[in-house]
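What you see is the complex with one protein chain gone and the rest in place.
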């Protein structure tokens, strides 16, 4: 079953989507929100593709590997940006992005 | 933080979204797919609102309670339909819907 | 067919989703981005529910009226916030939200 087959990657995508959604909203409350603009924009992309990837894997979609390949790319871009900022939500998001990128690359291989 | 505040409900929504997505796709492979049409249609609605609710909670959105109220309604409708079918994925989905409906009602209260 | 039955409301939801997505990203490039935080947060909610509502109507979902009722609420909240800001993208978004809220209310009635 898709659930079990892709279990690790589905969990990583859901975790990353939540971390990105949280980071986007938390960045909006920071004093230096202007500096966080790129982070917020990438968080939005990353949250969206992670949720789409998780759902596609749960449906055992034939397109899941291609979707996960793109998801890995976007996670890497988002995680690289998040890692530049010391806010706890940015660091947590960077870690979730890194883990999700790795899980997606392995899934798509 | 939104993550921790809504942790239980976010997890229930993500679990339910995955169970519904899996159930929709698995129903399409059943011999009696015609009998599963209502189940598949509700699975699509439920997967979508559960993912939206999870993301809204992760963003600590002011609209999260209203979204969770609707999510509870759709989960209940989906779970009621899924429970009628003996396929393992339908029974698992019914259980996930029930748990998510409960978590969303408590969150919105 | 769902397409034709809900044609006006589907178009309003898609237009509003695009206006909200555009407004969120454009707000991030404004000098006074800190002042736009509430606008960006509501744009994210509104874009998400509008896309979900459009898809639910296209599927002729039994849940479409309830979804449109919530969509109208969120559009109203988003449009009220956007209307406070003189940026062109905020004013365009406020207008799209108002039109979508109206279309969703009529659809759900």
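Letters A, B and C mark the chains in the order given here, with residues in each chain numbered from 1 onward.
We take it that a contact is a pair of C-beta atoms (placed from the backbone, for glycine too) under 8 Å apart; a residue touches a chain by one contact, two chains touch by 3 or more.
Just so we're clear, the structure is a prediction, and the values are computed from it rather than from any experiment.
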item: Touching partners, among the displayed chains, of the absent chain; value: A, B, C
item: Touching residue (missing chain; options B:41, B:75 or B:97); value: B:41
item: Sole residue of A:9, A:26, A:39 or A:67 that reaches the chain not shown, by the stated touch rule; value: A:67
item: Chain C residues that touch the omitted chain in the full complex; value: 1-3, 10, 14, 17-19, 21-22, 24-26, 47, 51, 54-55, 58-61, 89
item: Positions on chain B where the hidden chain makes contact; value: 24-25, 28-29, 31, 33-34, 37, 40-41, 44
item: Residue ranges of chain A at the interface with the undisplayed chain; value: 41-42, 44-45, 48-49, 52, 55-56, 59, 61-63, 66-67, 70, 73-74, 77
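Here is the rule we go by: only the chains that are shown with their structure count from here on.
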item: Rotation angle (°) superposing Cα atoms of chain B on chain C, nearest 5; value: 180
item: Copies chain A and chain B touch via same or different residues, half shared test; value: same
item: Residue list for chain B, restricted to those that touch at least two other chains; value: 55, 59, 61
